[in-house]
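Reviewing the structure listed below.
One protein chain is absent from this view; the other protein chains keep their places.
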Amino acid sequence: MVKRMLKQRIAFLILSVISIGILIAMGSIFVIIFVNGFRVLNWDFLTSITSFDFKGMPHGGIGPAIAGTFIVTGLGLVFAVPIGVLSGIYLSEYRNRGKLFNFLRMMVANLAGVPSVVHGLFGLAVFVVLFRFGFSILSSALTLSILALPIIIVTTENAMRDVPNELREGSFALGSKRWQSALLVVFPVALPKVLTGVILASARIAGETAPVLFTGATLYLAHFPTALNQQFMALPYTIYGLMTTSINIEASTSFAYGIALVLITLITLMNISVVIFRLIKRKV
Amino acid sequence: MDIDLKVEDLSVYFGQKKILDSISIEIPSKSIVAIIGPSGCGKSTFIRTINRMNDRFDDFYSTGNIIFKGRDAMEYPVEELRREIGMVFQKPNPFPKSIYENVAFGLKINGIKDKKILDEKVNKSLMAASLYEEVKDRLSTNAYKLSGGQQQRLCIARALAVSPKILLLDEPTSAVDPIATKQIENVLKNIKKDITIIIVTHNIQQAARIADYIAFFYMGRLVEFGKSEKVLNSPKEKLTEEYLTGTYG
Partner (left out) sequence: MKSTIDRLISVSGLTSIAIIVAITFFLFYNWIPLFETVEPIGFFFGTLWYPTAVPPFYGILPLLDATVWISSLAIFITIPSAFVIAIFITYIVPKKFRYILKTFLEIFSSIPSVILGLIGLSIVAPYFQNVLNMDTGQNILNAAIMLSLITIPMPASMMEDFISAFSPEQKEGSQALGANEFETLTRVVIPGLKGPFASITMLSLGRIFGETMIVLMVAGNAAIFPSNIFQPARVLSSTIAAEMGETPVGTPHFYALFGIGAILFVITFLINVAGEMIRFRYERQMMK
């Protein structure tokens, strides 16, 4: 008995050490980004235009990259949200069981599993080449919208399913058509949770590099974006560009850390807002 | 005696399981018909089949006919049938909207937009459900702020707003307190002059208090149907008598 308890103690001790080690490694990534990024962070860095000197050293700030990331993310959502939400509604209110339902759900899961670089290829083939949108904000936003789609579909479906069935029956008993019950009764109740899905989706696509790599992002732009057919700078792509094309590695690295801090702050804030929302919801 | 609803040889199945076994009944208009019987006897299934609420289930199917106003219920567009045959559920289920929006919902989805008509119908329905005096100053507050009994009367008002011919109630007082139960019973007695009421109840006293007719269901079959006093005081069937005297159930 004593020996067996000892075995359990030792096993749990080893597991704890490994786990804490991994968790510390993860936590230290936040710390590294914060410490290195904070050094270059100031108002000018956030708002002014980027420039490179003849040695390839970056100067100025990341204003256009912040603007670019906000614009493609926002525009991507404009495309993805209506379709994603309607699609989620279809899966919860229209086709919520049976063979086609299982198949559709699997397709959504598969769409979520498509490598982001493949999305990039698809965007290149369809939006850039076939639709002739060129390397542009529009092409990138459309590509990112496809990435956002499965996240929005799944959260909408789950949010709608969580709405008690009594409300559906109540509205059907009054003579509602299916869409009336879905959109006028169930959806308003599901809306807060749907919004968390939209936030998660934007956090996801704001950080994506590969889909914008050859659909519209560029490493250098001398101005803020003004039209949808322009190329644009994006925070994640600028990190990649600085780390792989620059000659002056030290200066580029600290610049890249500044961008990383901005990006991670943005994304983490979005995620934390979802966590806080869930906590409030749970207490009510 | 007018008859709007006639059920002929209705059997209902869920998958392999037979829930209702050749029910035939004629519901006298503008009266209160109480459906009683032990739990699991098919009472709820019966009224949910009338307004076709069971259609949503894959394994549900039925044989026989439900004739509403001379036409088979299956021939109606389901939305129209449900407008004509309203329903109130066991648990109050107001929408998470304002009191006003709850009552106006059925009208709005039927395309009524005129504010004056809406206001009038909402007020009338709330009055009919004896809720008007309690809520007239706060029609825009959320329905969830109301007490359970008030919510249930709101659901009745909501059902009445679309002027149904028949109102189905599935144990409407089982989730509310005795005072609210009394209020709801009074509402039903008041509105039966305009509307046919079919109420499922497991409470024999309630049936005695309000019903003009009583139908006794047992294991999916309609055992006895007739005027309340007759069924209650001198039942024809042994099963009914045993149920009423509390031998089982």
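For reference, chains read A and B in written order, and residue numbers begin at 1 within each chain.
Note that in this section a contact is a pair of C-beta atoms (placed from the backbone, for glycine too) under 8 Å apart; a residue touches a chain by one contact, two chains touch by 3 or more.
Since this is a predicted model, take the numbers as computed values, not measurements.
Enquirer: So which shown chains sit in contact with the chain we cannot see?
Expert: A
Enquirer: With the full complex in mind, choose from A:L213, A:M233 or A:A251 the residue touching the hidden chain.
Expert: Of all options in A:L213, A:M233 or A:A251, contact with the hidden chain holds for A:L213.
Enquirer: Thinking of the whole complex, not just what is shown, which of A:S51, A:N110 or A:N165 touches the missing chain?
Expert: Residue touching the absent chain, from the options given: A:N110.
Enquirer: In terms of residues, what is the contact footprint of the unshown chain on chain A?
Expert: 4-5, 7-8, 11-12, 15-16, 18-20, 22-23, 25-27, 29-30, 32-33, 82-83, 86-87, 89-91, 93-95, 102-104, 106-111, 113-122, 124-126, 129-130, 146, 149-150, 153, 177-179, 182-183, 200, 203-204, 206-210, 213-214, 236-237, 239-240, 243-244, 253, 256-257, 260, 263-264, 267-268, 271-272, 275
Criterion: only the chains that are shown with their structure count from here on.
Enquirer: Whole-Å distance, chain A centre to chain B centre, using C-alpha means?
Expert: 49
Enquirer: For chain A, which residues count as touching chain B in their complex?
Expert: Residue list for chain A touching chain B: 97-98, 164, 166-167, 169-177, 180, 184-185, 188-189.
Enquirer: Can you tell me which positions in chain B touch chain A when the two form their complex?
Expert: 51, 53, 56, 58, 79-83, 86-87, 89, 91, 93-97, 105-106, 109-110, 155, 158-159, 162
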